[in-house]
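A single protein chain has been omitted from the complex, and every remaining protein chain is retained in its original position.
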Amino acid sequence: MPTLYNRIANQSLDRLSALSDGVFAFAMTLLVLDLRLPEQTAIHSEHDLWRALAALAPSLLIYVMGFLTLGIFWNGQQTQLNYIARGDRDLAWIHLAFLFTITLMPFSTRLLADFVHYRAAVLVYWLNVLAPGALLYASWKYVSRHDMIQSDTPPEVRAAICTRVFIAQSLYAVGAALSVFGSLWSVAFIFAVQLNYAIAPRLPKRRSAVPAP
Amino acid sequence: MPTLYNRIANQSLDRLSALSDGVFAFAMTLLVLDLRLPEQTAIHSEHDLWRALAALAPSLLIYVMGFLTLGIFWNGQQTQLNYIARGDRDLAWIHLAFLFTITLMPFSTRLLADFVHYRAAVLVYWLNVLAPGALLYASWKYVSRHDMIQSDTPPEVRAAICTRVFIAQSLYAVGAALSVFGSLWSVAFIFAVQLNYAIAPRLPKRRSAVPAP
Amino acid sequence: MPTLYNRIANQSLDRLSALSDGVFAFAMTLLVLDLRLPEQTAIHSEHDLWRALAALAPSLLIYVMGFLTLGIFWNGQQTQLNYIARGDRDLAWIHLAFLFTITLMPFSTRLLADFVHYRAAVLVYWLNVLAPGALLYASWKYVSRHDMIQSDTPPEVRAAICTRVFIAQSLYAVGAALSVFGSLWSVAFIFAVQLNYAIAPRLPKRRSAVPAP
Partner (left out) sequence: MPTLYNRIANQSLDRLSALSDGVFAFAMTLLVLDLRLPEQTAIHSEHDLWRALAALAPSLLIYVMGFLTLGIFWNGQQTQLNYIARGDRDLAWIHLAFLFTITLMPFSTRLLADFVHYRAAVLVYWLNVLAPGALLYASWKYVSRHDMIQSDTPPEVRAAICTRVFIAQSLYAVGAALSVFGSLWSVAFIFAVQLNYAIAPRLPKRRSAVPAP
């Protein structure tokens, strides 16, 4: 029966991944769906159209940020699932809760795009970044406690996954706190943190490749 | 030819799972899509925005409930499919009918969110919970009768899947019946049942882990 | 290099299946998305709400029909792909064209739901059923001609796939022709044909199981 159970569990991780990819793909595409086309009746010249498109640029920037957020969490969830040996019902529900927070992301991203000068929008966005982070952390704690991590996972990876969530969430919290000075400071800081997570990780990897025997 | 046929059948279960994950992912994301952003012209201060967001809270709670429902049925279908050895055309159509009821879920969830004080909305929602439950039950009966369950499935699992559907659906029926006292009683009861299904299963598992030799 | 090529080709069939499942899942969920909720301001009693929901019934029936159509084509494509040994660029484009006709299905289904008394809507719907059928037929002809069918596929399966498309499309054409008597005759006939495809296939299979040695 352990064989049977393992097979089921693994398969269930596969379906969890598939469901997650569907939710992420959908949320990513929905973000941009809200870019409203200019009204045909309001456009009478090339100049009008360029101007209308330029007016969309700030929203587009917010959507880029929303996409980065989704990409970061997709990467984070995927990395975890890769190290998990088997799933169970509780883990499935932790990840379903995680996915629920992901489905809220298009809403809070559009809220931020429409109300970027309001602290309330920044704080809602931050809560929507805090929640999936906390759930990924809970997921890792859960699999650690129940011995569901793949046995050949090196200890430094086990620690690194927790550390990474902590550092990222601390930076986001700093970003949210910056909203006392103005919501745009928050947005700029969070955006910078995200760009760093998307683009920077190449650097340490190279360095760490040097001392390897 | 049995080899060929099995391969086809298995692959068909894979594609059925993939289609199901797509439908569930989509339905889950659509739920929240209907959270309407406040109108920019109606918001003049932080206070206005907080108030507008707070006004969305009851809808959000209904969406959480809709998400729980979808999560429960996703888990239920997945558990079944994991124990099924091969698919055929009839099974595919039972599950397509199941998926059709799932695609109706965003509609009935939004209906409930908009008309939570009406018994009609509660009953439609309950019918939309009854139908996929009945189809999952029909699916399990079908594979039992046609000997399509994996041969190493323990008998207690075979029985447990049916029992689970029955108990859950009985509780939902009680919930629907509570609407004679008021629709909110129904919603609260169904919500409690669902939370129990999502969060509680951890307890018995621990207990049952004790007597294992 | 044949090994490499086969691996690539197979993988490409996997991704074609995954893309198809995504498109079908999406189109299936979109169908119902158009069920418009009653306006909150127009509903003042349980009776109003039941009446508003009852008014949606004809549209819902058309959506069931659209879902059946999608289910039939999903089954048809899946059956074919299961017998295909490897893919290539041309086959991918035949199936991409097939998927394009599938993405049109929510449009023509909604068109039929809104204009069920118009022949034009019935004919557009029929064209949208004819096109994917023709493309599945083209796909099967293509893999037959280029020897891309799995070598252990029994000859009767090879013929059956063509025959099935032909019979189904002939029935749909009859259905479309019935629109000279009135569009509702067409819709009823096509609906009956589809229900037959979804529910009836169980019978011949049992009979054919008898003579097997």
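Going by the order they are written in, the chains are A, B and C; count residues from 1 in each one.
We take it that contacts are C-beta pairs under 8 Å (C-beta built on N, C-alpha and C of every residue); 3 or more make two chains touch, one makes a residue touch a chain.
Quantities reported herein were computed from a predicted structural model and do not represent experimental measurements.
Colleague: Of the residues listed, C:R15, C:R51 or C:K141, which one is in contact with the missing chain?
Modeller: C:R15
Colleague: Of the residues C:A120, C:I167 or C:L195, which one touches the chain left out of the display?
Modeller: Reading the full complex, the residue touching the unseen chain is C:A120.
Colleague: What chain A residues would touch the chain not displayed?
Modeller: On the chain A side, contact with the omitted chain comes from 17-18, 21-22, 24-26, 28-29, 31-33, 35, 37-38, 40, 43, 46, 49-50, 53, 64, 67, 71, 74-75, 78, 82-83, 150, 152-154, 198-199, 201-202, 205.
Colleague: What is the set of chain C residues that contact the non-displayed chain in the whole complex?
Modeller: 1, 4, 7-8, 11-12, 15, 18-23, 25-27, 30, 88-90, 92-93, 96, 99-100, 103-104, 106-107, 110-111, 114-115, 118-121, 124
Everything below uses one rule, namely that only the chains that are shown with their structure count from here on.
Colleague: Can you give the rotation angle that fits chain B onto its twin chain C by Cα atoms, in degrees and rounded to the nearest 5?
Modeller: Value: 90 degrees, nearest 5.
Colleague: Please compute the C-alpha centroid of chain A, do the same for chain C, then give the distance between them in whole Å.
Modeller: Taking the average C-alpha coordinate of chain A and of chain C, the gap between them is 36 Å.
Colleague: Hey, what residues on chain A touch two or more of the other chains?
Modeller: Correct list: 22, 25.
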